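The complex is shown incomplete by one protein chain, all other protein chains being positioned as in the whole.
By written order: A, B and C. Residues from 1 in each chain.
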Amino acid sequence: MSVKLVVIGGGSSYTPEIIEGVIRRFDSLPITEISLVDIEEGKDKLIVIANLAKRMIEKSGKTIQLSWTLDRRQALKNADFVSTQIRVGGLNAREKDERIPLKHGFIGQETNGAGGIMKAFRTIPILLELAEDVHEICPNAWIINFTNPAGIVTEALLKHSAHKKVIGVCNIPFNMIHSTAEILNADPSQVKIEFVGMNHFVFGQRVFVDGINRTDEVLTSLARENLDYSPANIVSLGWSKGFINSMKLLPNPYHQYYYQTTDILSKDKEALKEHGTRAEIVKNLEKSLFTIYSNKDLNVKPKELEERGGAFYSDVACSLIDSIYNNKEDIQTVNTFNDGAIAELPNDSVIEANCLITKNGPKPIAIGSLPAQVKGDILQMKSFEELVILASISGDYNQAYQAFIANPLIKDERKVKSLLDELLCAHKECLPQFNKGGKGNE
Amino acid sequence: MSVKLVVIGGGSSYTPEIIEGVIRRFDSLPITEISLVDIEEGKDKLIVIANLAKRMIEKSGKTIQLSWTLDRRQALKNADFVSTQIRVGGLNAREKDERIPLKHGFIGQETNGAGGIMKAFRTIPILLELAEDVHEICPNAWIINFTNPAGIVTEALLKHSAHKKVIGVCNIPFNMIHSTAEILNADPSQVKIEFVGMNHFVFGQRVFVDGINRTDEVLTSLARENLDYSPANIVSLGWSKGFINSMKLLPNPYHQYYYQTTDILSKDKEALKEHGTRAEIVKNLEKSLFTIYSNKDLNVKPKELEERGGAFYSDVACSLIDSIYNNKEDIQTVNTFNDGAIAELPNDSVIEANCLITKNGPKPIAIGSLPAQVKGDILQMKSFEELVILASISGDYNQAYQAFIANPLIKDERKVKSLLDELLCAHKECLPQFNKGGKGNE
Amino acid sequence: MSVKLVVIGGGSSYTPEIIEGVIRRFDSLPITEISLVDIEEGKDKLIVIANLAKRMIEKSGKTIQLSWTLDRRQALKNADFVSTQIRVGGLNAREKDERIPLKHGFIGQETNGAGGIMKAFRTIPILLELAEDVHEICPNAWIINFTNPAGIVTEALLKHSAHKKVIGVCNIPFNMIHSTAEILNADPSQVKIEFVGMNHFVFGQRVFVDGINRTDEVLTSLARENLDYSPANIVSLGWSKGFINSMKLLPNPYHQYYYQTTDILSKDKEALKEHGTRAEIVKNLEKSLFTIYSNKDLNVKPKELEERGGAFYSDVACSLIDSIYNNKEDIQTVNTFNDGAIAELPNDSVIEANCLITKNGPKPIAIGSLPAQVKGDILQMKSFEELVILASISGDYNQAYQAFIANPLIKDERKVKSLLDELLCAHKECLPQFNKGGKGNE
Partner (left out) sequence: MSVKLVVIGGGSSYTPEIIEGVIRRFDSLPITEISLVDIEEGKDKLIVIANLAKRMIEKSGKTIQLSWTLDRRQALKNADFVSTQIRVGGLNAREKDERIPLKHGFIGQETNGAGGIMKAFRTIPILLELAEDVHEICPNAWIINFTNPAGIVTEALLKHSAHKKVIGVCNIPFNMIHSTAEILNADPSQVKIEFVGMNHFVFGQRVFVDGINRTDEVLTSLARENLDYSPANIVSLGWSKGFINSMKLLPNPYHQYYYQTTDILSKDKEALKEHGTRAEIVKNLEKSLFTIYSNKDLNVKPKELEERGGAFYSDVACSLIDSIYNNKEDIQTVNTFNDGAIAELPNDSVIEANCLITKNGPKPIAIGSLPAQVKGDILQMKSFEELVILASISGDYNQAYQAFIANPLIKDERKVKSLLDELLCAHKECLPQFNKGGKGNE
């Protein structure tokens, strides 16, 4: 048996993590062919990555054919799995997403608030094209999407492309399990969290270690220690005791944007002054990562990669591919159709849920009703996401406006127009759908 | 035929409006007995009102027996309709609801945000007691609730008392119809607005004049003229063109708290400095109203009453009673069980909807799906309301905390505890359910 | 103001009832132009009807222009209302629907069981074409469908044509109100029945006379007197006391097919032997009706028409047109989108419900949950109807098979194939969708 993996956005600095994951699992998951794909602008980085990947493979002694190309459709031939990790507009676009909202008095973040909406607007049309290519060229291939906002993008693909074999992954559930394991002094493999919600808005309802409910210990610990289980790109302020005691849920690190908005906004404004945007920091991180990657003696994934917020993303993806290929019937937390799992959401909503993973993809474990204390917030976010997807595809100015109004981090109707107009203008080149015809912004 | 009306909170300054409404409709709606009920603290005002009411009735020449009493259960005997217009804790409590949140940086308003929650906490247990009395003493009587937050209170009564003949009314739909009629140069009786949502969070979807859809004209007008169709207690900033153009819905005046939060907060802080709270203004209004009411020559409802935000509330209630008594089968906008009218809400949610009014009470006209652009906001508010009701009844500190977190005007978990604790303490005497046992705040 | 009505199937023997209804309402509903449309095969009858109609109009002295044509698209120009009363395949097709199922041991009925399915198969494609014509030629016109199975046909049009102004009507609710009024010795205009369900499967939940609940009296009467409130085409066996006492609902005459299947089957087999099919009886009725109609001295609707099962159908339609045209905001029982009215059904299910009738069409009064005792039966019938519609449009043999299996009057998988195959063959000419390609019956 042999398996072919195509990595869209192969020039990403995260790619070595995938390569490492593939090598490590080679005996059970025989990925014998990897094609790294990127666009013209990313060619130099793509070559650096491809060379590092080749050295890693060579060191491993596994018989894996690795190639790179700028011809996506060529690469897709005979693919079994297609992973997507692209950044439309690059870090420059991210910088705008972070800087412009802050200027208008709003959270500026890559996957939340106005920034997250713009990222969705730029990304969804590109990935819909990819999905159509996949459907035509390798219709049995699974798309493993880890491009953010991963939940929204996955829902857009599942709803609006003909290709229905799409799964979204994120490292947040992985991180929450690992941090919780640390709190409980347990091995992560023993820890199960009952997740409920959507990507970047997921809560933990109950924590089990080997089937024993230990939720209360985790909540106590969260409330006591201002425990921080955030990825590298999020600096947490910790959660107040009263909040944790009353909510009785494990928040995820991104919840700070919604439940600590004022303080986070102040902190982010401060940080902007001192260090610039996260995009700028990441640019430097990337630069030094690629310097490291270029070292011809390097033949392993360097430690420095873990400083990025997306660490373990690729590992999560490799585990998923493994379970699909081997029909493992294990439980992993991924983004897929709700199919009734959360009673209050339609079947075709994409949720982040514990799923049974088989050769036929993921199926969520039934959750039932949303917890009353966050039911409204989850339904509102999902409704917001639906508006983002509609606007991403239609390029309709009024729908974009509605998405901004529906976002709990924006909402303020007296400030939306200038914010939206500036963002649409700043990202003009990456948003052809908003610039067709001469409709203009209004 | 003869009908008995019991007015709970009969000493309210709004009562003359009810009296006027009853007199005006006497020929078709023979309310021959009115009992004004109030509590000991309100006895003086109750007597002033009762005397004015008697003079009004005398002038009218109608054979209406009017009496006042502090004995509620006595008054309820043989009642056909029971209207409720009480203010637990009086204007002093309202002042706290307005002042304390502002101090903490939040909107301080009587029926929205923290103030609205506290009003619900104070009111719901009292009205549940009333409903049980009604159910025992006059089980066929309809309770017409116009005590705020009217939607939440009505849902609490319908869900948690044995008495199921409860209808909530508000003057907002009435005002919106009248303002819209003015915009369209039409008679209010010709204008129909398709409402969707809940009390104080209701939107207009479409406007018809004699069945002709004239929504666009109203929207254009709203966007152009910063048109203000707010009641006296709300100063509107007007709505931006972009907002109205993209939302394509008629907001209600209270929506400014949710979609213009920052500006309203600034304005309210400013207003507090200059004029004190709205409660204090109303105290003065009340004082001069009661001076006017005491004038023994006065035998009509004085014009000055219309300066209050609740004007027309009682007129709305009288129309409703008329349609029930006469099985009119007309359409009025009231608060009642959803019963499927909005597909996304449970049957036992209370919505503010256009209803067919018969002798058997109101039944909503089916609405179908919520408009996508506000679906999330409506679902979130409804979910918040459910938490408020639970906490109102249980007196559970954590549920109160959840309700605060769930409110889109509060949400900020780092500030909730001090806000909630100060409010619970300030209103201690009116919140026995939160002070049973020694559980304390936490 | 002037209104144009187009009658599709104008050669129907029921048309004089429409003409009478139009004349009677002329002062408030100025239908000044009527176009009777039929197909070539029906030309002779069409001319007879048109001539009678002209005499009726002349006698009335109203200024109504009446014309007939075989050119449907021409007739639709400037139409305001389009009524549909067609019988694809004529009474010969009906005869097959009645005779063939009986031969196989199943109920043979025009609108229920196998016969009803075949009628839907024949009718839906034709009326979908009409709806597309209407949408193109007179997009503001309302289609008033009284072609059976009226509920299924209306759902097919509303779901599968671009034209959304379609309302289905039936005389069953009208008949139930009139019979109930008789039981209660009341005027039909005072009687309201809360209907729940679908066309030909609708139940009465509660009966009100001037708003007073008198359901129990009606149920007692139904149980006692074997009361028969069936139209002319249905001979009722009466309902047993135990059934009425336990169900506490008013069945409609068609429910006998579902709840008295064995006895009705025996009776129908007997009747077939003695009198032939209902179709054959109707053929004779029609013959004598047309003889009467041809009498040049006749200038009114003859009494004899009321012997047909569809009597009052047209009157129901005229009332509906009147309320739409005059924006009456009254309550009529019609077939339209559920839009949440019944909580267990999707928004786009067509139900037969009490609706508010305005210029913008009907909107159901919210019903809430289905009554537990018939919830399952109603959901099953609705699900069956969905399968019929799918098969009507696709012409897919397996979907037709599924519809047969799903019908509670058929269900028997060991007999379906021969029944279905014989019916598809017998109606071959009217079912082009099942005969495209060479797929054949399997």
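One rule holds in what follows: contacts are C-beta pairs under 8 Å (C-beta built on N, C-alpha and C of every residue); 3 or more make two chains touch, one makes a residue touch a chain.
Because the structure is predicted, anything quoted here is derived from the model rather than measured.
Novice: Name every shown chain in contact with the chain that has been left out of the document.
Specialist: Per the touch rule above, the missing chain touches A, C.
Novice: Which one touches the absent chain: C:Ser28, C:Asn213 or C:Ser246?
Specialist: Of all options in C:Ser28, C:Asn213 or C:Ser246, contact with the hidden chain holds for C:Ser246.
Novice: Thinking of the whole complex, not just what is shown, which of A:Gly42, A:Gly116, A:Pro364 or A:Gly395 touches the missing chain?
Specialist: A:Pro364
Novice: Which listed residue, C:Ile167, C:Val282, C:Val416 or C:Cys430, touches the chain dropped from view?
Specialist: Checking the options C:Ile167, C:Val282, C:Val416 or C:Cys430, the one contacting the hidden chain is C:Val416.
Novice: Which chain C residues touch the hidden chain?
Specialist: 105, 237, 239-240, 242-243, 245-248, 258-263, 372-377, 379-384, 386-387, 390, 397-399, 401-402, 405-406, 408, 411-417, 442
Novice: Considering the whole complex, not just the chains shown, which residues of chain A touch the missing one?
Specialist: 192, 208, 210-213, 327, 329-331, 337-343, 347, 356, 358-360, 363-369
Throughout what follows, only the chains that are shown with their structure count from here on.
Novice: Mind checking chain B against chain C and telling me if their interface is mostly the same residue numbers on each side, over half, or mostly different?
Specialist: Result for this pair: same.
Novice: Using mean CA coordinates as chain centres, what's the gap between chain A and chain C in Å?
Specialist: 54
Novice: Going through chain B residue by residue, note those that touch at least 2 other chains and give them in order.
Specialist: Chain B, residues with two or more chain partners: not present.
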